[in-house]
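The complex appears here minus one protein chain, its other protein chains still in place.
Letters A, B and C mark the chains as written, and numbering starts fresh at 1 in each.
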Amino acid sequence: MPEPWSGFSYIVTNLARFIRPGEVTFSGVNSTPPMLACLLAKRVYDFDFTYINVAGGVQPTPSRIPISSSDPILAEGSTSIFANEDFYDLCTRGGMDLCFLGAAQVDGLGRTNVSAIGDWHNPKVRLPGGGGGAVMLPTARRAVTWRTEHSKRTLVEKLDFVTAAGGMHGVVTPIAVFVKREGRLALQSWHPEASLELVRVRTGFDFDAEGAQPTGPPTPGEREGLRALDSAGQFERDARVTLG
Amino acid sequence: MPEPWSGFSYIVTNLARFIRPGEVTFSGVNSTPPMLACLLAKRVYDFDFTYINVAGGVQPTPSRIPISSSDPILAEGSTSIFANEDFYDLCTRGGMDLCFLGAAQVDGLGRTNVSAIGDWHNPKVRLPGGGGGAVMLPTARRAVTWRTEHSKRTLVEKLDFVTAAGGMHGVVTPIAVFVKREGRLALQSWHPEASLELVRVRTGFDFDAEGAQPTGPPTPGEREGLRALDSAGQFERDARVTLG
Amino acid sequence: MTLAEMVALVPDGASLALGGSFLHRGPFAFVRELIRQKKRGLEIVKQSPGYDIDILCRAGCVAKARAGIVAMEGNFGLAPWYRRAVEKKQIVLEEHACMTLTAGLRASAFGVPFQPVGGVHGSDLPALNKWAAVKDPYGSGEDVWVIPAIRPDFAVIHANEVNALGDARVYGTFNWDRIMTRAAKKVFIVAEKLESIASFQARPELTLVPGFMVQAFAVVPNGAWPGSCWPLYEVDYPAVEAYMDTTGSLDEHMAKAPELGIEALHA
Partner (left out) sequence: MTLAEMVALVPDGASLALGGSFLHRGPFAFVRELIRQKKRGLEIVKQSPGYDIDILCRAGCVAKARAGIVAMEGNFGLAPWYRRAVEKKQIVLEEHACMTLTAGLRASAFGVPFQPVGGVHGSDLPALNKWAAVKDPYGSGEDVWVIPAIRPDFAVIHANEVNALGDARVYGTFNWDRIMTRAAKKVFIVAEKLESIASFQARPELTLVPGFMVQAFAVVPNGAWPGSCWPLYEVDYPAVEAYMDTTGSLDEHMAKAPELGIEALHA
């Protein structure tokens, strides 16, 4: 029997798998899973890519993994400080290959709501706001998001508010990986301990599942790499992810 | 009999006299007389002002006076580098109190031509171009220019091309100082060795001379200060100014 | 100048751009002094505020927030007092993307009434904020969103080092601080340390804010507490956790502030 694959590890590993050789890849504020994914890819994959982050880091070699994904320690070892105006301008002029962006709700077009649950003017919950989203999602070559909860509350038919449009290239949840196909999110694969049915039942929008199959299990390198990054298990605990 | 006052010294001294306490004052490229005027004011006048220049200098203390008014030595001793985008933005947002700008022709409205003698498309002489002029002349709180030749070729009724409008606050020539009054250049004073008649005969545009009088002679401090800045007389020779 | 004297220059109703990001290098000692001096009706301008706007909302100092993303960050999630203030309509929120807020600051810094920004297409934010789109007059057919100028009364920056002329240096990322100092009417610097003028002359390229643009500065070691100031100190997570504990009081938190010791020295 294979070792169980935690939802947290599933998210980080599958975010890392979106990273491609040679590309400029960015992780931002409030984004520990992508931060870990970028650091994991740097450790484990046998190709190089340009990792830049919201702390101004360019190819950093942080001496420890910070709790905050915007901690200045993420620029440690960097040979330049590529600060906020610089990485946003890089994105809007077409130089950002892969951008990880947060979301509270995602719809079938890959648009996001990070603004409010309920009416924006009379919110049930005021959310953080989109940060880079509205500018980066339409201008990055590819954008990828994640949700630590896979439910009809998070993957919705209709967003309460469109914070950012332009369409996610990929979405990772504890049980599924979606990619954009012909302008809509399509299921690429599901967690091997879940099922296509479970993903359908838990997803608020219709999606194409043609060719979808169980996600390939973590490689020993991916498992060990993530264990090394989260040796005390704090990130896993903080993320409060369950397979559900 | 008073010591003669060279046209070169007249220009530099009267440019310096436009500088006011506490203000942000800028000298640019291709601008040795204003560079010397700013350095003279720093040496001689009993008030402080913020001298910034095109070499990124802020209150610099250059160890020698460069031939080129954009020489990086003009940032020596500076505690910051305030580079080109910064000083232009400062000007366009209203933070530049006094800006020295070059000109080939000046008209009675204080507009300038630094582009071409003759038709722009078929120039008799292609001139350098206005540099900062078109942006700085309308946006600086005050702008001042100088001409080393006072003639109907340089102070004209009609410009061959309007490189920059907005109107000079002051114009200094080897024989006269003009200031803007009700939107037009008016004579403020003339070189004590020249005369109002000479200024009229040599100026291409009509001007008001009400209240004009001979320019106050250089103070001993101004004379000695300029002599110290140009001890070898190179700037005076290079400027090729004559009283005419 | 003492921190208290600097804060005394801020009138009720002022618009303040605050430097740093989330728990990192924010002018938090300055923010706490705003609370001690009972400022009211403030407008806070910051792409990614967190502790600063939360504690100001908790103390009732804020009338309006112009922000891109608001959270405590780290592992603390939402900013609870800010969230409540918005939900109860105690404050007005002008929701931005970080870069639309920056575009507004750029417009002020560049001396133009509006600034085009990339992206934004398809978002509900323009309708919410009544932003205008301008068709490219050069025939690309592209519609571009333009953001109106945002000109805060004050930019307040927590810097690593300042000198007697007011020049300020920051180590590590300067976040959005540079554009804030160019967009605001006045600039205040709170710094960890007073450094010599000679050290700035030796490496003028490192100066983020030239002193002639700075109205006032104060030296407040550990002034970014409970946040970090690279490379001097990290986030004080237990202190933030205690701040977040709704059974605790604001006074308890305020009583631990490092600037209290400094100000006592001045007294």
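One rule holds for everything that comes next: a residue touches a chain if its C-beta (ideal position, glycine included) is under 8 Å from a C-beta of that chain, and two chains touch if they have at least 3 such contacts.
Being a predicted model, the structure only gives us computed values, none of them experimental.
S.K.: Would you indicate which residue among B:65, B:106 or B:136 is in contact with the undisplayed chain?
M.R.: Answer from the full complex: B:136 touches the omitted chain.
S.K.: Thinking of the whole complex, not just what is shown, which of C:67, C:117 or C:180 touches the missing chain?
M.R.: C:117
S.K.: Touch as defined at the start, partner being the missing chain; which of B:115, B:173 or B:203 qualifies?
M.R.: That would be B:115, which touches the missing chain.
S.K.: Looking at the full complex, which residue from B:22, B:128, B:211 or B:233 touches the chain that isn't shown here?
M.R.: Touches the omitted chain: B:128.
S.K.: What is the set of chain A residues that contact the non-displayed chain in the whole complex?
M.R.: 24, 50, 52, 56, 58-59, 75, 77-82, 86, 89-95, 139
S.K.: For chain B, which residues reach the chain that was dropped from this view?
M.R.: 29-30, 32, 54-56, 67-73, 75, 81, 83-85, 88, 91-93, 111, 114-115, 120, 123-139, 161-166, 234, 238
S.K.: Considering the entire assembly, which residues of chain C contact the chain that has been omitted?
M.R.: Considering the whole complex, chain C reaches the absent chain at 107, 110-118, 132, 134, 136-138, 140, 142, 144, 146, 148, 170-172, 203, 205-206.
Convention: only the chains that are shown with their structure count from here on.
S.K.: Need the CA-centroid distance for the pair chain A / chain C, whole Å please.
M.R.: So the centre of chain A lies 27 Å away from the centre of chain C.
S.K.: Indicate the whole-number Å distance between the mean C-alpha point of chain B and the mean C-alpha point of chain C.
M.R.: Comparing mean C-alpha positions, chain C is 40 Å from chain B.
S.K.: CA centre of chain A versus CA centre of chain B: separation in Å?
M.R.: Centre separation, chain A to chain B: 58 Å.
S.K.: Send over the residues of chain B in touch with two or more other chains.
M.R.: none
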